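Report on the following structure.
Removed: one protein chain of the complex. Kept in place: all other protein chains.
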Amino acid sequence: MKFGIVVSEGPYQHQASDSAYNFVKAALAKGHEVSRVFFYHDGVNVGTRLSIPPQDDRQIQEQWTKLGKEHDLDLVICIAAAQRRGLLDENEAKRQGKNADNIAEGFRISGLGQLIEMGIQADRTITFGD
Amino acid sequence: MKFGIVVSEGPYQHQASDSAYNFVKAALAKGHEVSRVFFYHDGVNVGTRLSIPPQDDRQIQEQWTKLGKEHDLDLVICIAAAQRRGLLDENEAKRQGKNADNIAEGFRISGLGQLIEMGIQADRTITFGD
Amino acid sequence: MSEVKKFLYVNRKAPYGTIYAQESLEVVLIGAAFDQDVSLAFLDDGVFQLTKGQDTKEIGLKNFSATYRALGDYEVTKLYVEKESLTERGLTLDDLQNIEYEDEDDDYAEKPSIRLVSRAEMADVMADQDVVLSF
Amino acid sequence: MSEVKKFLYVNRKAPYGTIYAQESLEVVLIGAAFDQDVSLAFLDDGVFQLTKGQDTKEIGLKNFSATYRALGDYEVTKLYVEKESLTERGLTLDDLQNIEYEDEDDDYAEKPSIRLVSRAEMADVMADQDVVLSF
Amino acid sequence: MGTLHTVNKSPFQNQTLLSCLAHAKDGDAILMIEDGVYGAASGTSVSEALTSNGADVALYVLGADLAARGIDAGRMADGVTSVDYEGFVDLAADHDRVQNWL
Partner (left out) sequence: MGTLHTVNKSPFQNQTLLSCLAHAKDGDAILMIEDGVYGAASGTSVSEALTSNGADVALYVLGADLAARGIDAGRMADGVTSVDYEGFVDLAADHDRVQNWL
């Protein structure tokens, strides 16, 4: 079965991204496919490479990057939500005249159409948020 | 009278930073002093210079930077909360081996002690959050 | 993608205090291009999104309430509003914006997009979907 | 800074679902160095922060519940817990951690830090503060 | 002059206003802001709880947030006074402390 996942809250602030991560891991372990993880609202902040969590805490961004690499996951950050919140990739930073970017490896920034497309293609769409 | 202000939620996601801004402007207009604005929890994200809000929307970070400059406000971002969420200044980026920083002009990163100190020094402490 | 799915956007939160209502609307507008069978549900505090006379000048946030009236142009024409949610909040249909669409199949007659439903009918609407996106 | 103010940290949210409980505790620990008169209030869902037996292994979050037991070492010894909030949640004092401090003025006798108060007494505690920080 | 309490959550979704009312004392004031302003309307499932609270508590609502949400000032419950941001500042200054119910 094909799952599509939405993450709607920021890392550390809310448990949503942790719950999504645990769900995705369990789904993959059971042999299901995860067609895409779409980060929306404050969920876009999961994809910053600049976070430095305490060493005795989980490393949320790194967990996703690693899981994404292992299972070739499509980790998509909503561009509209990301721009409001200051999450940029190199291209977007250049285009907008910003002198830095902060997206982490394994994530890509794209439009809201990717959320609808995920809903169409997945057998089940599940949102983790607040 | 001296006001100390805490902002506890992220920009755009929650109205807290807007309400705090409107309150601070009104307090200053009435001749009060605002001894410090302390950004905590997701409130630290107010201080990113990488956000690109829609042009027909308010520019939250720029509003604070401008108000801060006009009134010499002490805009303090909590370092512990900021590290979890990926908000860094140049020094911290260097120290942590990160290849970019994202703090905006007019904000400074400091410890939680600044919150307690604000509570001691201000006549009234007011929190805008969720 | 030839498959047509039934998409329901569930709105249970008030506008402005948090961004969910506004970013939900952004998804609906983009989603309209995908030719799916789209419905919107407004229940609990979500009914507050549709009140008329919203004026955000003094709080400085962008007033996006006019966008609901434009949904018809995007062929988003089914806005289910829960009656019990209105009543608990002291509201009636008269407190909500007048939202209409032009019915192509009926000589472009203007028809109301808001469909007032009971809680039980709302449950039926929810149970009849393929994809439920909550905001 | 010689002035001593009464600081109350108000905890009304459950732990782990959101970060407020944990970051509140971080403020309390830092604040302890400032030699103010510190109290903590636990009411509504905040009482859940003090439950014993928390085990976060399976959700992957850091378990910070032991920190409450260390508060005494920081001379944070007044933890007001609202009785009605416990009762509504089916809890009694027995469901909470045993949190103690050593009373310097009484030959370092171990005394309970948790003070069970009624809602009316909690209102009195709140009204007796200089600075109220809410999480 | 007592405490200024602020409440910023809709009382139809969240218990915060009720908890605030249960802890406010005679001479205190409650100011409803952001989504909390929905609590200020009359004829709702929570307006009874607001206006019949036992204590002698002054009730205020931030007019800017009321207007944003399209709530007509005529719909406000008896005894609720609308203030602007400067009025909010005055309330904060005139009370001994501010407690924000988050």
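To keep things simple, chains are lettered A, B, C, D and E as they appear, and every chain counts its residues starting from 1.
Simple rule for what comes next: contacts are C-beta pairs under 8 Å (C-beta built on N, C-alpha and C of every residue); 3 or more make two chains touch, one makes a residue touch a chain.
These numbers were taken from a predicted model, which means no experiment stands behind them.
Within the full complex, the chain left out of the display contacts the shown chains A, C, D, E.
Residues 12-18, 44-45, 48, 51-59, 61, 63, 65, 88-90, 95 are the ones on subunit D that touch the missing chain.
Mapped onto subunit E, contacts with the missing chain fall at residues 12-16. The chain not shown here touches subunit A at positions 1, 3, 8, 15-16, 19, 22-23, 25-27, 29-30, 32, 123-130.
Here, only the chains that are shown with their structure count from here on.
Listed by label, the chains touching subunit B and subunit E alike are C, D. Closest chain to the protein centre (all Cα atoms averaged), using per-chain Cα means: B.
Of all residue numbers used at the contact between subunit A and subunit B, over half are used by both chains, marking a mostly same-residue interface. Here the spacing of subunit B and subunit D, counted between their Cα centres, is 27 Å. Here the spacing of subunit B and subunit C, counted between their Cα centres, is 34 Å. Across the assembly, subunit B contributes residues 12-13, 15, 19, 22, 41, 54, 57, 125, 127, 129-130 that each touch 2 or more other chains.
Shown for subunit E are the residues that touch two or more other chains, namely 8-9, 34-35, 64, 84-85, 97-98, 100, 102. Pairs of chains that satisfy the touch definition comprise A-B, A-C, A-D, B-C, B-D, B-E, C-E, D-E.
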